[in-house]
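A single protein chain has been omitted from the complex, and every remaining protein chain is retained in its original position.
Moving on to chain A:
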Amino acid sequence: MALAISMEGIEARARELGVDLSAVDLDSITLPAGEDFGILSDDDEVLRNEDPPELELGLSNIIVVDNLPVVPPEKFEKLENVIRKIYSQIGVIKENGLWMPVNPETKKTYGYCFIEYSTPQEAELAREKTNGYKLDKSHIFAVNLFDDFEKYMKVPDTWTPAEIKPYTPGENLLKWLTDEKARDQFVIRAGTLTEVYWNDARKQAPELVFQKQYWTDSFIQWSPLGTYLATVHRQGSQVWGGENGFERLMRFAHPLVKLIDFSPGERYLVTYSSHEPSNPRDSHRVVLNIFDVRTGKVMRDFKGSADEFTTGGNIGVSGVSWPIFRWGGGKDDKYFARLGKNVISVYETDTFSLLDKKSLKVENVVDFSWSPTDPIISLFVPEMGGGNQPARVSLVQIPGKEELRQKNLFSVSDCKMYWQNSGEYLAVQVDRYTKTKKSTYTGFELFRIKERDIPIEVLELENKNDKIIAFAWEPKGHRFAIIHGDGPKPDVSFYTMRTANNTCRVSKLTTLKSKQANALFWSPAGRFIVLAGLKGFNGQLEFFNVDELETMATGEHFMATDIMWDPTGRYLATAVTSVHEMENGFQIWSFNGKHLYKVSKDHFYQFIWRPRPPSLLTPEKEEEISKNLKKYSKKYEQEDQDAFNQLSEQERKRRTQLQEEWDSWVAKWKQAHEADRAERRELRDGEASDEEEEYEAKEVEVEEIVDVVEEVLAFDLDQE
């Protein structure tokens, strides 16, 4: 909620009333009981909306184990020992914390017991681990938290039909897309402030949309289609958005949430937290929740030790590779999968359970990735058995789990997979050992997914020893760029998957030699690319047009750490985030490398463009527009000109006003100076000096004839 009253407003009001604010002790003010003068406190709102705080009953660390054998007194001790053995593995049972009641009449046990742990976490863990534990055939433990009993008791015995709430139309969450000037939004986080702006390139300045202090505890994130802005708090995550700026749309409770991830179609939100184990020998406990973004319901939760979730992949925050669940099958959010030991577990969102009730078994799989558009998984299995079993890359179709294509690779050290964003091509970067096994060289395997039988092509660099520094597909296109080289100034090469006579062969377009670049940023619309030299190269930028194969412009954003295209590919943002202490802030460039404006912010943490959903235009229509661009752009040109004129008019007025103000000062000073003239002359001992202050330097050329001598020179004609 934005604060309606600003400090300036208060000050202005105080001045009006003649109150000296500095003399008022604000802390001494008390409101009459029950009167809030119409000012709602933030805290109140939170309290009202929040569920009533749950009282700690002190019983949350107790579990009830049911379905125990009913035993006579002579076997009591034995059973107790067995139970103690099982349950003390999970956590520390309090002294006298195990109580198995005995029927006073039969002297037999009732078949249940109570166990008190030292912490609720241990109790929770025990419930999770031993519920369903088979002691023997007829005794399968039913374990519940003691606190839950009351909840279960309350469940009514008769079924009542669910109440159907009347339909209330939701807000238009896509309002921001209807901006008249078709501008894009971005969010920044600097210091404690989080701010959303319009990028107004015409005004060469951002326009504030919304700002809020302490909006998030750790970071912010847009949903993939830009509908929601997610914030992360101790208690969970929240999403914001809507018609009128940023209202809270939903909360997702997940204590100590650390990481979040949206599904590509933004229907689901995955949250992740990891918790310190009570026993230092145990690994961290990990909790994952998958929420439905619109209803806020938990669709599925996953709990376990951190080890179970850290197999393979790159190591991210605190040992997990995030996202743990990778979403597949395009924008429908149909499947998600995670890597396990020798398996890939694929879940479907219809039931939120394993597809076909079992994981996809792949021995030794270390990495996989989804096609961005189709339910196809590409997976990589490294070399095994000292080279006897070759490494392989295969493509697996979901839900059929059938292998579409497979390629065996020999003497491989590592593999990286790059999908082109419309799922047409897959490039696999393969690092291979040389014969001596002392060094590696790199090649690419290029898969044409959309063609019959998925042909594979091998691409090797001209200079085999070149290291690959970066690889990037052209979005929506058929080209890719590679930065390769061994020295401090690498080369950049462009390749296309289509050759002139369309023979489905990869061919090189060009190589740019000795570039100060280590990262590639294609425009989301393709065609343009920015070659950036981040980190060691101090923020060099080169804007390159791949259609024309020419450099459009070069620039520099000194020390830049991040580069982001806006979702339309019209503007580029470069930012220095607070990994450095200095130069924090961002700059906006046009797609062709013209520097538009810059904003400096201390403690600058994040800059993210608001993503846009994909265009509704068909590819044909898009092509038609770009062909007849002149016709379409005409009406916008006029608008641009009008805006520019208006701006320059305002600017001119402002300048004239400033000049007038200044002139009045100068006039005043002249007068005062004039008035002081006599006195000043006296102080200077009568030297008439003032006039001299406005002296003019003149260059005077003086020519002086020093001497004139006339001589007659002999002129010999014969020599001619």
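One rule holds in what follows: a contact is a pair of C-beta atoms (placed from the backbone, for glycine too) under 8 Å apart; a residue touches a chain by one contact, two chains touch by 3 or more; residues count from 1.
Please note the rule applied: contacts and distances are computed from a predicted model.
Trainee: UniProt protein name for the omitted subunit, picking from "Eukaryotic translation initiation factor 3 subunit I", "GPI transamidase component PIG-T", "ER membrane protein complex subunit 1" or "Signal recognition particle receptor subunit beta"?
Mentor: "Eukaryotic translation initiation factor 3 subunit I"
Trainee: Footprint of the hidden chain on chain A, which residues?
Mentor: Residue positions of chain A that touch the missing chain: 538, 558-559, 582-583, 600, 655, 658-659, 662, 665, 669, 672-673, 676, 679-680, 683-685, 689, 693, 697.
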